[in-house]
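Shown here: the complex without one of its protein chains, the others still in place.
So, subunit A:
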Amino acid sequence: MTIKGKAYIAGIYEHPTRHAPDKSTAQLHAEVAKGAIEDAGISKDDIDGYFCAGDAPGGAWPMVDYLGLNTKKLRHVDSTETGGCSYIIHLGHAAEAIAAGKCSIALVTLAGKPRTGAMPPRAAGAEVDFESAYGATTHNAYGMCAMRHMHDYGTTSEQLAWIKVAASHHAQYNPHAMLKDVVTVEDVLNSPMISDPLHRMDCCVVSDGGGALIVTTPEIARSLKKPLVRLIGHGEAMKGPRGGKDLDLTYSAGVWSGPRAFEEAGITPKDIKYASIYDSFTITVLMQLEDLGFCKKGEGGKFVADGNLISGVGKLPFNTDGGGLCSNHPVNRGGMTKILEAVRQLRGEAHPKVQVKNCDLAIAHGTGGLLGVRHAASTAILERV
């Protein structure tokens, strides 16, 4: 049993806003749902599957009601919550449900406003008394990974800075990007230290906004007007300190989700023309590239240097929308926008200055939670048909 080729992404929408003081979170979900439905050219009343994560106010059933979905037709819901990569997991789960005949047109939404509103609270885990007082945040949890990666493999701040430099080269062409200025390695190194060894420019932006997907069957996708993009491989995985045994913060759960997705797709990292890689921090990208097999463990620093991630310049164009480092990071969750830009690339709808020629195979990979503590990862391999 495989999901290979059994589900197509027929509709996408990214909210243009990065700052939404006058909108509600539920409203943003409705706006991205409407956008993806219109992009696909379907009716909302045809949707029979709905997927959302912890950013959706109240969870699945309040959202299904608020969005006015057709409850006579809706027969499959999934509110898997794995932080920023939830939506890449949802894409895989939607494909599974479609392949099993449990739904035929699935809607996935992400939206929220960490810049202008409160973030949804997270329930405490069993570790709470043994960790919460120590103040793990995204910055210092990823800082701990970067510190150990530098120690074990000689990775440098200059190498990490190249990831931001590449993202900024792409963001200059995205009219919606929060940070459109092209930056240099020196700019990154001279930005203030936030949590050693990560500088401010090693960190992604904080933005309001959201995005949505319509996932459907091959038959329905072919009846619609958009270029055909299908899911051919999917993987998900989780990692944590596991009782503190053999702690190794230099790799992520991507070492498991990546090979699962590539094996299902029947391709290797060398075949990938475009990569959407979650970039909550520069170190996130470097570790994921290693974990996914684009280079050997420990060689990520060399791989990302000298513009190798810049479209038209390097070997692996990445995050051509500017990514979380420059464009947006809606609800502090980057998984959805990773899928959206990969679909644009496969459709040939990316900005002409960053569009990858003959882009027929792309990867969208994300992580959720804290790489330095416990997290999930999910990998999707997408193909233009």
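We take it that a contact is a pair of C-beta atoms (placed from the backbone, for glycine too) under 8 Å apart; a residue touches a chain by one contact, two chains touch by 3 or more; residues count from 1.
Quick note on the criterion: contacts and distances are computed from a predicted model.
*Asks:* Look at the options "Sterol-binding protein", "Acetyl-CoA acetyltransferase", "OB-fold domain-containing protein" or "Tryptophan synthase beta chain" and return the one that UniProt uses as the protein name of the missing chain.
*Replies:* "OB-fold domain-containing protein"
*Asks:* Of the residues listed, A:His151, A:Arg222 or A:Lys315, which one is in contact with the missing chain?
*Replies:* Hidden-chain contact among the options goes to A:His151.
*Asks:* Of the listed residues A:Pro175, A:Gly244 or A:Pro352, which contacts the missing chain in the full complex?
*Replies:* Missing-chain contact among the listed residues: A:Gly244.
*Asks:* Among A:His139, A:Arg344 or A:Arg384, exactly one should touch the missing chain; which is it?
*Replies:* In the complete complex, the chain left out is touched by residue A:His139.
*Asks:* List the residues of subunit A that touch the chain left out of this view.
*Replies:* Touching the chain left out of view, subunit A contributes residues 126-137, 139-141, 143-148, 151, 192-198, 241-245, 247, 249, 372-373.
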